[in-house]
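Note sheet for the following structure.
One protein chain is absent from this view; the other protein chains keep their places.
Just so it is clear, A and B label the chains in written order, and each chain counts residues from 1 on its own.
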Amino acid sequence: GSPLANGKLHLHSSVKRKLADEKGYVFDKRLRYNVRQNESNCRFRDIVVRKEEGFTHVLLSSQTTDNNALTPEIMKEVCRALGNAAADDSKLLLLSSVGTVFCSGLEPSYLIGRLSTDRRKESSRIAEAVRDFVLAFIHFKKPIVVAINGPALGLGASILPLCDVVWASERAWFQTPCAALHLTPSGCSSYTFPQILGVALANEMLFCGRKLTAQEACSRGLISQVFWPTTFNQEVMLRVKEMASCSAVVLEESKCLVRSILIPILEEVNEKECQMLKQLWCSTKGLEALFSYLQNKTHEK
Amino acid sequence: GSPLANGKLHLHSSVKRKLADEKGYVFDKRLRYNVRQNESNCRFRDIVVRKEEGFTHVLLSSQTTDNNALTPEIMKEVCRALGNAAADDSKLLLLSSVGTVFCSGLEPSYLIGRLSTDRRKESSRIAEAVRDFVLAFIHFKKPIVVAINGPALGLGASILPLCDVVWASERAWFQTPCAALHLTPSGCSSYTFPQILGVALANEMLFCGRKLTAQEACSRGLISQVFWPTTFNQEVMLRVKEMASCSAVVLEESKCLVRSILIPILEEVNEKECQMLKQLWCSTKGLEALFSYLQNKTHEK
Partner (left out) sequence: GSPLANGKLHLHSSVKRKLADEKGYVFDKRLRYNVRQNESNCRFRDIVVRKEEGFTHVLLSSQTTDNNALTPEIMKEVCRALGNAAADDSKLLLLSSVGTVFCSGLEPSYLIGRLSTDRRKESSRIAEAVRDFVLAFIHFKKPIVVAINGPALGLGASILPLCDVVWASERAWFQTPCAALHLTPSGCSSYTFPQILGVALANEMLFCGRKLTAQEACSRGLISQVFWPTTFNQEVMLRVKEMASCSAVVLEESKCLVRSILIPILEEVNEKECQMLKQLWCSTKGLEALFSYLQNKTHEK
């Protein structure tokens, strides 16, 4: 299962077509097709799941959104993949992305579309999807390695401290512009970011939308190593395979020792964060702020 | 309300005169006079409070001590200003200083003077003033941005982690020489410094008086960005204004998410720290150590 050969298949959406032209695009589309045929019990639309020797590889590869943005449906697919990986014989999970963007967070146009139709019902439904998505990471017992090939934004950045080993390509950068988007922190970042980055930098990210380069994120502890883009996948695979040669019991028990003390705190924080998001989405003001942000973004293009 | 024009007014104390000669001195003294005339309900002697568009600007500008050192009276003025800012329509608070020193911590000569007269009573009174000053920061619900133009010492450094966004000029440096002064940590630094800087560096600061440059403080997470002294105020104002354009609800709720889990711990730590200070000030040994420190300092000059 080498992910390094370039795919040349017919692509279903125009969004995906441009990704294939990218130099950095290293995932073989043919493999996805095979995986889907072979694993009839785990069909996914916006992620790809590959069983490797000793580990499960989950790749964000959204067909329904640009830039691997998240919708409740995509988050549910990730939850399902994590559930499967928890039960199978893999020792750890590798999470990465197809394309040039790791994950751009919640899809704003989806949010607006849904919240405009039925604010009360949809704000609950989306907040619950976020809550369950984050809980799936909090409760996953095997180590999660994340390989970040490009920008990680919003929820795509804030879940990183819930994973165990986080490596990034030099091309990655990190941003959680919640306040500007009229959003409050999510993914437990209100707790994990101050813990890791210090209160001052965490708040500058959450309140002022401060962008961190891969090197900055590394020197401040959000990630633990930065690799050169051209060899990023090889470097990650080499290390993941070595890690997968360790004892499954030792890996799971070590993670348990590191995490178990934090789980009740993270559960509480996640609950509070999602409650607050629901409240904001339920309010007229919140919706207006999202609208005006999206319009500004369109004008910038 | 631009703070960038140089003031040329008559200055009341000789201490302040030398500050005006400094290149880095950017606060307009005329403005202070206007502020005082306009806001009859908040007259202050050692701080200046300016209502800006969307935020309140509190500046340490001590008339009664050198180098913005703190006395119970000055700390009470800050508490009062924070109380006012909590109740008004500002979205956040900007804290900075007039002069070349951000804040040199508790005034040692004040301490000695008072403790010499009535050790028992004064040790209680001063410890309570410290406790209430620190509590005012712990309980302040809107984001606090601190702009540190110069050295921050003792309590002036240890309250920084209780603030939310902390920016510094290249000229700033940080030191908490408690042990050398026969003092124990204050401002919750016994808890926040190890959390942010790691146990080893926190203790080197608290036990050995290790001095951190602005760059070191930034790379270790005490502050989140260092700016060039000549453009420091503009850079800060630019960012504070942008932050003040965010929703008040989002700012306050985001701060609540980040802080609420820590408040009970910080309250307990603050209580313990102030109890210990009171005990030390109450003891003959504590007073002698302060005396000898002050004498050495005078000899150094």
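One rule holds in what follows: a contact is a pair of C-beta atoms (placed from the backbone, for glycine too) under 8 Å apart; a residue touches a chain by one contact, two chains touch by 3 or more.
Computed from a predicted structure; not experimentally measured.
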item	value
Omitted-chain contact residue, chosen from B:Leu115, B:Ile144 or B:Ala202	B:Ala202
Per the touch definition above, residue among A:Pro72, A:Gly99, A:Pro143 or A:Pro229 touching the missing chain	A:Pro143
Of A:Ala86, A:Cys246 or A:Leu294, the one touching the omitted chain in the full complex	A:Cys246
Interface with the unshown chain - residue positions in chain A	143, 160-161, 163-166, 192, 195-196, 219-225, 239, 242-243, 246-247, 249-251, 253-255, 257-258, 260-261
Hidden partner chain, residues of chain B it touches	178-180, 182-185, 190-191, 194-195, 197-204, 206-208, 210, 219-220, 265, 268-269, 272-273, 276, 280, 285, 289
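One rule holds in what follows: only the chains that are shown with their structure count from here on.
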item	value
Cα superposition angle of chain A on its copy chain B, in degrees to the nearest 5	120
Inter-chain centre distance, chain A versus chain B - centres from mean C-alpha coordinates, in Å	39
